[in-house]
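See below for the structure under consideration.
Here the complex is missing a single protein chain, while all its other protein chains stay put.
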């Protein structure tokens, strides 16, 4: 990269360090300020949907909205300008997110109308995903992701069997309770079964017949016990991952392995360990 | 098996490869198409119970239903025809499922009537279990099953004590709250206790008296803490199973054991490992 | 014991083998029959509380009740008669349970009256605890109990901090929501907090103010995350217990340790292992 940077104007390099840099102090400062702006803009969109707030501060919020939109537009242009490979950035996940999250406001001008506004509100939400940039400062995500990928097949197996159980139970409940007790259709009965087996239990649909209540109780106990399976799978994977990562930390001096993730010095020869 | 196959007509062998084969490409293709048909037919049965859909598209759905039934009938006959041991297939789990899942439609012609239709809807659901054939493509199920069998006795122990707790609590609540507050009988009170201890909490029956609410709070905390026990049991078993399966993976070249489930090459001598 | 048995009449010995014996076939048979009687008698008491059943079959049930009571009385007398140490049995847990579970019916004759009947119904429930005798046939309970005792202090720690959190949250919610929104008093607010933090969520009391709903959401997320702690503690203990019990299984021939709980032969020398 250094070689390429040489070919750039010093301004561009400065900008790149500020905007894309995550190690340099000004890079960090920029990220933090940007994060605050994103969170603020999202909060604005959210509270703007509260009626009496919209009535009172509608004007202020829309002004703030626009200033944020302009800000993010400028940021996007600068990113495009100072990125080493513009197409690559424009196509990257964050590049798309950055673009999609500023478009709505402008689209709102071209196509006015309430029904459009609704759709745009969803698009605007993409701004939230910019917060993902915070992830750059977190390493543990990798371990979790690894564990989840490792256990994904087992978890799929689990959800496959759960959905079979749900289907069977919902048909039984539909037959037992019938449309008069709220189980108007099998899909509705499936909704009830999911609400019950996940132990959410809204209570908007509840079994009325003694037999139905018995089956419901059974359903709950099933849900109560199978909740253990994904936990078991993931826990086993995570602890395995943790042991492995710990083994990966090898002291460069004495070669001792198996240091804790938070260990800074080798507990055998005392020489410093490289960060995870 | 090869010896027996020789005595078959080439058509029969071809068919067998397509219908029963899971390794051959055409076998895979056949399974996938079949799966889609099954899922579609099940979805049809389910949405058919939604009134306004039944009113509008009732005709179409019943036509589709019939075509699926014919399709599955043909499949069943072909399976019977080309299976090496017909009686064995006819008696096998999937053989019975295949038969039971096509019968209802025909029974519907012989015995018409709404009350029959209801019973048939349940039988038709058997079609769902054909999806279980997918399991042939998943290996992790074995590990899970092993762990669950291993922990079954402990889990039974757990449910035995839980049911005792439920019985005691439901009698206490029945005495404390009484019929006027919805606890009309001990079985009903047991229903409430299960709803509470599994943290489902419909809210269709809730304690009204301060004492009742106190006991309810206690019940919740009990449920909250004992939810940990099955998880603990299963997790311990699964992680133990995982370690064991990992130990089973032995490099055929250098004999090193303890390879990860996703490892493809021996991390000691680099020779390829056989798949799990 | 044999020495003492000699001094007994052969009938007494025979009886003892039947009633107290758990290994002898007739002992097992007796236990199973007794179990069925106990379960039936408990079921009777339970369904007797369902009004329309009580109205229709009240006579039958009370007759059945009495016959069970007589049966259990005879059993109790026989146990007293043939036990080696009568006082010891009479004072033992099951001795007391046996007595307390037959008394109510007789007390019902001496002190008639509805208010007494209610109290007696609870006492009668003691019959349930006789089912605990089944535990004699289960060994895994020991491991679970060990793990729970091991982790009891940690779990107490946990519930201590949880109750602190509950107290703080319930006061805050009481102040925020106030009596008008159902939080009529701090104890009631505590009831709501427990309902929420254990993810039961009846919905009989729900926050109405935006601030209250915000705090409620926070409460749920707290409950959602701290649910992990007891699970973590217990899982760690159980898996530790399992490893230890596995280490305890030592081959009597080659001395190899660490056999699985379900292993029947030593995987090192092939000689049979003693059961757990």
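In this document, chain identifiers A, B and C correspond to the written order of the chains, with residue numbering beginning at 1 in each.
One rule holds for everything that comes next: contacts are C-beta pairs under 8 Å (C-beta built on N, C-alpha and C of every residue); 3 or more make two chains touch, one makes a residue touch a chain.
Keep in mind the model is a prediction, meaning the values are calculated, not measured.
By the touch rule given at the top, the unshown chain touches A, B, C in the complete complex.
Touch with the chain omitted from the figure is made, among B:95, B:187, B:201 or B:223, by B:201.
Among C:85, C:185, C:253 or C:271, only C:185 touches the chain that is left out of the view.
When the full complex is taken into account, the listed residue touching the unshown chain is A:144, out of A:34, A:103, A:144 or A:175. For chain A, the residues touching the absent chain in the complete assembly are 42, 45-47, 49-51, 118, 121-122, 125, 128-129, 131-132, 134, 138, 140-141, 143-144, 147-148, 155, 159, 162, 187-188, 190-191, 194-195, 198-204, 227, 230-231, 233-235, 237-239, 242, 261-262.
Residues of chain C that touch the chain left out of view are 150, 153-154, 156-158, 160, 164, 167-168, 171-172, 174-175, 179, 184-188, 190, 196, 199-203, 206, 210, 213-214, 216-217, 220-221, 223-225, 227-229, 231-233, 235-237, 239-240, 244.
The chain not displayed touches chain B at residues 50, 199-203, 210, 231, 235.
We take it that only the chains that are shown with their structure count from here on.
Superposing the C-alpha atoms of chain A onto chain B requires a rotation of 90 degrees, rounded to the nearest 5.
Both copies, chain A and chain C, contribute mostly matching positions to the interface they share, with over half of the numbers common to the two. One inter-chain figure worth recording: chain A and chain B are separated by 30 Å, centre to centre, where each centre is the mean of the chain's CA atoms. In terms of their C-alpha centroids, the spacing between chain A and chain C amounts to 42 Å.
Those residues of chain C in touch with two or more other chains are numbered 199-203, 231, 235.
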